[in-house]
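With one protein chain removed, the remaining protein chains of the complex are shown where they sit.
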Amino acid sequence: MTRDINSHEPAKAPDRVGRQPARRRVVEFLLGGGLVASAASFLYPVLRYLVPPPQADLGSDAVVAARVGELRPNSGKVFRFGQKPGLLILTAEGEYRAMAATCTHLDCTVQYRADLHQVWCACHNGLYDLNGRNISGPPPRPLETYSVHVRGEEIIVSRRPAARRGTYPLAGPGAGS
Amino acid sequence: MGFFARLRGWLDERFGWAELMAPLRKKAVPRHRLSYWYFLGGMTFFLFLIQVATGILLLLYYRPSAGEAFESVQYIMTRVKFGWLIRSIHSWGANLMILTALAHMFSVLFLRSYRKPRELTWVSGMVLFFVVLGFGFSGYLLPWNTLAFFATKVGTDIAGQVPLIGPWLLVFLRGGEEVTGATLTRFFGFHVAILPGLATLLLALHLLLVQRLGISVPSALEAEWGRLPAERREMKFFPNFLLRELMAWYIALAALGVLAALAPWELGTKADPFAAAPAGIRPEWYFLFMFETLKWIPARIWIFEGEQLGVLTFGVAALLWTLLPFFDRPDGRGRRWILGAGIFALAYIVLTTLYAYLGRQ
Partner (left out) sequence: MALFGGFILLLPPASYGQGKNTCLDCHAVLPPPLEVAQEQFARDIHAEKGLNCASCHGGDPSNEDPLEAMSRAAGFRGKVRRAQIPALCGSCHSDAAYMRRFNPSLRTDQLAQYRTSGHGRGLARGDTKVAVCTDCHSIHGIRPASDTRSSVHPLRVAETCARCHSSAEHMKGYRLPTDQFAAYTASVHHEALVQRGDLSAPTCSTCHGNHGAAPPGVASVEFVCSTCHVFQMKLFDASPHRAPFAAAGFPGCVTCHGNHRIARPSDEMLGTGRDSVCLNCHSPGDAGYQAAATMHEQLKQLESAIARAQEILDRAERSGMEVGESRLEQAQARDGLTKARVTIHSFTLARVQQDIQAGMQVAEKTYQAGLAALEERDYRRRGLAVSLVSILIVLIGLWLYLRKLESRAAGGATG
């Protein structure tokens, strides 16, 4: 009289046929349905995960700041650069400049003044030139400048390599980036 | 003929499927009061598979360089669809896996499943455990956040305290004298290539041994069943035990899901190598008992440096622990020592870990 648990064998007793299928079907339905549902709830996130997000990550050191044609000459735009704001300027001469947009005085967001051709902070009247140098008012330090490259229709702003970070653009468009 | 039957026939005609599967069909798992402990090994294996799967998914977006690692994990957490889920499952899964591995190890010890002929199963299991700890240590650094950076610094500093080979070991681990981007790259290599390779080989060996030697039964019960074979209780591995294991695995999945959704793993702040270490830096819980112990050892003991002595002691303890089965004498002499050591180790680990957490309040 062993009580070994044998593997499942098809029902032999004929008098059980009537009752078995209904019960069996419920259990099988439950199990099968549950397995499918749970598998779906695992697979669905994985499949969505595999699809890359629309905004391909360029890393923390470069972002797409604007598209060509978005800025008029002698105007500026505040864009997001990592966790901080950045300022992209298209000068009257047609050159792109980019720098951090957080004022070094008390962290207000600076803006481009088309009438002054300079970067201005509205909080305490700080002024920076187009190279980010603090030239007037309370700001104690210059704004960090970034490199700008035009790639097709996109304007990419990226951090300068560490060695060049303290230097300013040498002259004119295209030089020193 | 049913679909599965036809499939089996197809496979059998080509690979001798029935013959291959025969031992599996015969495989039986002993049933007794303590059978529930048998689930732990399979659970650890399942969690390992989860780690591999989620790890591979994370690999699609992660970037192993100091300048981008943190941002890539942030990207996964916030921009990739369900990235938060995959990442949190991976982080929680790691902790759960180490927990089940520890439980598996201690249950094997207290059930004395390591005794002859299963000594090598224990040894391979112990090496696997060290590999798993290596996974934990190397993986922890990969998000490159402040906590991980300093925990790695402290951890590799301690590794540097190993007598004789310490300084070389430190440079080998760090890829240099300090913890830098080179360390990150190296740890990444350990974590996704070297350790998985090792783990696969060891797992294959471990499972093969388990398969070959069968499941161990507590010795008292074994003696009884030897005298009265009719009393032997077993269940077939396939499908009975496997179905039960599947239930356990589903419960584990549920637990992982709950943890990921209700207690998502934090990202922290990006590591700054030149900033001061934040107060209260400590490793993850599974290294805490060693870390805490090292803090208690005085700076100098006789002519030896305290920390070196501590590291050496742990090393020797680990070696003895790995060779545990060989101290279990057939006349039962070593047994009490081993049992005592097991109780002491478990109590020590639990109490020091608790103390480390509560003592900080």
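Residue numbering begins at 1 within each chain, and the chains themselves are lettered A and B in the order written.
Quick note on the criterion: a contact is a pair of C-beta atoms (placed from the backbone, for glycine too) under 8 Å apart; a residue touches a chain by one contact, two chains touch by 3 or more.
Please read all numbers here as calculations on a predicted model, not as lab measurements.
Enquirer: With touch defined as in the header, list the contact partners of the absent chain among those displayed.
Expert: The chain that is not shown is in contact with A, B.
Enquirer: Decide which residue listed in A:70, A:107 or A:154 touches the omitted chain of the complex.
Expert: Of these options, the touching residue for the absent chain is A:107.
Enquirer: Any idea which of B:34, B:103, B:171 or B:253 touches the chain not displayed?
Expert: B:253
Enquirer: Which of B:84, B:129, B:237 or B:286 sits in contact with the chain that's absent?
Expert: With B:84, B:129, B:237 or B:286 as choices, the missing chain is touched by B:84.
Enquirer: Just the residue numbers, please: which parts of subunit A touch the chain that's not shown?
Expert: 3, 5-9, 11-13, 23-24, 27-28, 30-35, 37-38, 40-42, 80, 83-85, 102, 106-109, 122-125, 137-138, 140
Enquirer: Touching residues of subunit B against the unshown chain: what are they?
Expert: Given the touch definition above, subunit B has residues 77-79, 84-85, 88, 239-240, 243-244, 246-247, 250-251, 253-254, 257-258, 260-262, 264, 266-267 touching the missing chain.
In this text, only the chains that are shown with their structure count from here on.
Enquirer: Can you name the residues of subunit A that touch subunit B in the complex?
Expert: 2-8, 38, 42, 45-46, 48-53, 55, 57, 59-61, 82
Enquirer: Where on subunit B is subunit A touching in the complex?
Expert: 25, 57, 60-61, 63, 67-68, 71-72, 75, 79-83, 85-86, 230, 233-236, 238-240, 250, 253
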